[in-house]
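Showing just some of the chains, left in place.
Chain IDs A and B follow the sequence of writing; residue 1 opens each chain.
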Amino acid sequence: MKSYRKELWFNIRQRRAFLNITRLIQDSLAESGIKEGIALINAMHITASVFINDDESGLHHDYEEWLEKLAPHEPVAAYRHNLTGEDNGDAHLKRQIMGREVVVAVTEGKLDFGPWEQIFYGEFDGGRKKRVLIKIIGE
Amino acid sequence: MKSYRKELWFNIRQRRAFLNITRLIQDSLAESGIKEGIALINAMHITASVFINDDESGLHHDYEEWLEKLAPHEPVAAYRHNLTGEDNGDAHLKRQIMGREVVVAVTEGKLDFGPWEQIFYGEFDGGRKKRVLIKIIGE
């Protein structure tokens, strides 16, 4: 069994954003030399997500509006977590909706994807450096 | 390390439905010959889910009502994604609640499940052919 590990670093200026990281994952997979196995891609921070969906700006706008409705940033005093001095209580909730990680099949050296699957980093509390972990195991 | 791959194809007539695919996954696991490892089962389409819960029709009714409340299909004009000509904006949101994939332990050649765990394909934008991917790795 081979294993491969890589960290991707991001520093997103806006509070919230979705970043397509599919090509970065594909490059890592090529670098790993693994042909058959699985790839885990996860946010290493708890106010961020890694998820798979469509690369369509209208949809991303819909996600942003929907997540703000389900877990609004304001008023920050509505979250007991924010008594710690943070203002990111909402971000911890949004991340649970969008998920921490994806696990993707690796087949013949490629991410084994359906026609529209793309991998995104979802930032819900930007303005600081954060990491995504890629771990690939297989042969 | 052995690896196994299979696609399951579905064409669900209704817009939304939950389909128990546990037996199909069990058959694939038997076919794989893998005794110890893990199985990844994921929707290959971004308006569908694979999830694990109870095979109880009342619960599935509750999921349907709840998802319609959290991300209603109508009015379709409420979703910017639908400006692309689609009417499935809601389906991309529902799928995030229910999840893209499950990872299941394989132990002694069986899905290593608790007493009520069953695997479902969740369709949120039916009327077209869609796939589920099974990838099993282990020995």
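In this text, a residue touches a chain if its C-beta (ideal position, glycine included) is under 8 Å from a C-beta of that chain, and two chains touch if they have at least 3 such contacts.
Not measured: the values here are computed from a predicted model.
Chemist: Quick one: how many copies does the complete complex have, if 2 are shown in place?
Modeler: The complex in this structure file totals 3 copies.
By our rule, only the chains that are shown with their structure count from here on.
Chemist: Please give the residue numbers of subunit B that touch subunit A in the complex, ascending.
Modeler: Residue positions touching the partner: 1, 3, 5, 38, 40, 42-46, 70-71, 79-84, 89, 92-93, 95-97, 99-101, 103, 131, 133, 135, 137.
Chemist: Where on subunit A is subunit B touching in the complex?
Modeler: Going by the criterion above, the answer is residues 1, 36-38, 51-54, 56, 58-59, 61-63, 66, 70, 97-99, 102-105, 107, 112-117, 137-139.
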